[in-house]
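What you see is part of a larger complex, with each chain still in position.
Residue numbering begins at 1 within each chain, and the chains themselves are lettered A, B and C in the order written.
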Amino acid sequence: MEYWLEILPPIAQGFKTSLTVYLLTMALALPLGLVLGLLADMVKPARPIIGVFTWIIRGTPLLLQLYVTMYAIPLLIPMRMDRFFAGTVTFVINYAAYFAEIFRSGLAIIPLGQWQAGQVLGLKKREIIFNIILPQMFRNTLLPLINEAITLVKDTSLLAAIAIGEMLRNAKEIVGKDLRVDALVIAGIFYLLFSFMVVSVGKRLEKTYLKQM
Amino acid sequence: MLKLQNITYAYDQEPILKGIGFSVNEGEILGILGLSGSGKTTLLKIISGLLVPDEGEYLIENQPAFIKQKKSDKVASELGVVFQQFNLFPHLSVLDNLVMPLRLRTKKPKSECIATAVELLDVLGLKDQIAKFPYQCSGGQQQRIAIARALVLNPKILLIDEPTSSLDKENTKKVEELLKSLHGRGLTLIIITHDLPFAQAMCQRVIELSEGRVVFDGLAESYFNA
Amino acid sequence: AANTTKDTSLSDLEKAGKLVVGYTEYPPMGFTEDGTVTGFDIEIAKEVAERLGVDVEFQIIDWDAKVLELNSGNIDVIWNGLTITEDRAKEILFSKPYFDNRIVILTLGSSTVDAISELGGLKVGVEIQSSGQAALEGNAVFSSLDEMVKYTTITEAILDLQAGGIDAIVADEIFARYAVSKNPEGYRVADEVFNSENYGIGFRLEDKALRDKVDEILDEMSEDGTGSAISVEWFGEDLLLR
């Protein structure tokens, strides 16, 4: 117990870092993915471009992408890359690609009649999207989005690859130093609590959106 | 008010409309009749700007309704449409199905919009249903909600596809009276229907479609007495 | 390229006013304890920076990305039990060897393995691409092993040793001694050892001036006794190599 209290601060510190990147990624990747998904659904010429983007981004490991942003770009454009900035930007772009495909799926299955009803009511495209299409799309995509949101919790551990002190790295450091797995157990509990929060938010949204209609 | 000339339309090579021409005058009540599958709904979608005709000209108040394949703003702002399958918004309550478009179009305060919507729903016998969602309403209730949603925006022209298909005599009467009173205040009506008594009671003029062409265009009287 | 452009590494460092040292969690060479970085390498590096007249900053890095970190300028030196090898010398400029590390066999306390030849017929774990792997592969016993199991980190090897997945680990002596010190009952180190290897400090290939200066300082520290004092503090004996 005493040992747990001793190793808690660095783990909690790492958790704070992971959480910050998590929240920034969600806050930025969701709208970016939404825009990409909408463009792919609605603007025919944009579709192949977005298709190639999502293929490349989803096709290469996030780890590799972190390396590219952190170590390759500064070789091309001489600059000191801020670790935190590089990590967050890479995460946002990566997750936006996954979100875009989910949103595209949720849009594709909305009946054409819903668009038409909005159009003949004289609503502007933007109004149709926000008031008719998006609410129905969120219903269609909620659970896959929660899946990604949970995956992101754990993907934050990849930040260690560009030497950001996120939670899992800090925990592994302690294991390496003390040769006791307690730190990994604590990190596991943190992850579980974090994902439980995500799942809970999901369940609440489910009640609002996933009801019969 | 509306003028269509030589309109053609095909779904994947299957020609449905083969040269439709007629016009609608302000304040008129026009019935569009025809067998199932004759192209009435397709025509309605063209008039309401949802389908772009392959050929032909469509003028609304003497201006082209489509400019470079895109419908002009006039189409949406002057026309109200009731779809054959209703296309209610499943995620909104009955009341919100009316209030949402009303607020966006008029920018009036919410309470005012609600009052307008409730009043109209009441006229159509839907007062008890306003808090329900569309899937919780009966077929005839859904149909009346769709009619109410189109009317709440006060369109100049109302296009309505089979407005009484799910309605009993009493509710048909309600709809008939409502439409007539709105017509008295200047509404132009285009009614697609196979309910001949209803058509006879409502329409001044009638056109009949058959195999993609207009085979009758004239006064309702002469149509029904023929 | 290093020959044609002028080597400004030393003056650049003085201008920047600080030496950025890249390290990983590798006790007891460098690691975090109670929130501060410490260890044998770390303490030596602090002294060297002081004599260079600059501040020192410790940047933790991912070991896989060490060369990338160095070349992208995020760190000035890799200083963390970095083994000198011919292959690495193509990418990294090494200081003179400063530490002698031997490769040993680590087993559970209950094991009786004491000689390299006794590894025959056993499952033996190594960290991938470690000196342990190289030593094992270079030894005659390699062909008689049941299996050599390669782990991404030494921690996983330890976990599998406990789980019974393997019978022994071949690893750096300092790591093995460290494991035993943590749990004297649980682990033991076999008597016979493999060959030894040397640690050096890694610099960018073009940073010759800086490398030479650091080597010079280390020589001084060895002569005036500061180096051996630090070594005794960490290992109980003077292991600083000059």
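FYI, contacts are C-beta pairs under 8 Å (C-beta built on N, C-alpha and C of every residue); 3 or more make two chains touch, one makes a residue touch a chain.
Please read these numbers as outputs of a predicted model, since none were measured by experiment.
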item: Number of copies of each distinct protein chain, complete complex; value: A x2, B x2, C x1
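Quick note on the criterion: only the chains that are shown with their structure count from here on.
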item: Central chain (distance from its CA mean to the mean of all protein CA atoms); value: A
item: Taking each chain's C-alpha mean as its centre, the one farthest from subunit C; value: B
item: Subunit B and subunit C: spacing of chain centres that average the CA atoms, whole Å; value: 81
item: Junction residues of subunit C - those touching two or more other chains; value: none
item: Of all residues in subunit A, the ones touching two or more other chains; value: none
item: Subunit A-facing residues of subunit B, complex; value: 45, 48-50, 76-77, 79-81, 83, 85, 87-91, 100-101, 104-105, 133-135, 149-150, 153
item: Interface residues, subunit C side, partner subunit A - complex; value: 25-27, 31-33, 35, 59-62, 64-65, 68-69, 71-74, 153-155, 158-159, 179, 182-183
item: In the complex with subunit C, residue positions of subunit A that touch it; value: 9-10, 67, 70-71, 74-75, 80-81, 160-163, 165, 172-173, 175-179, 181
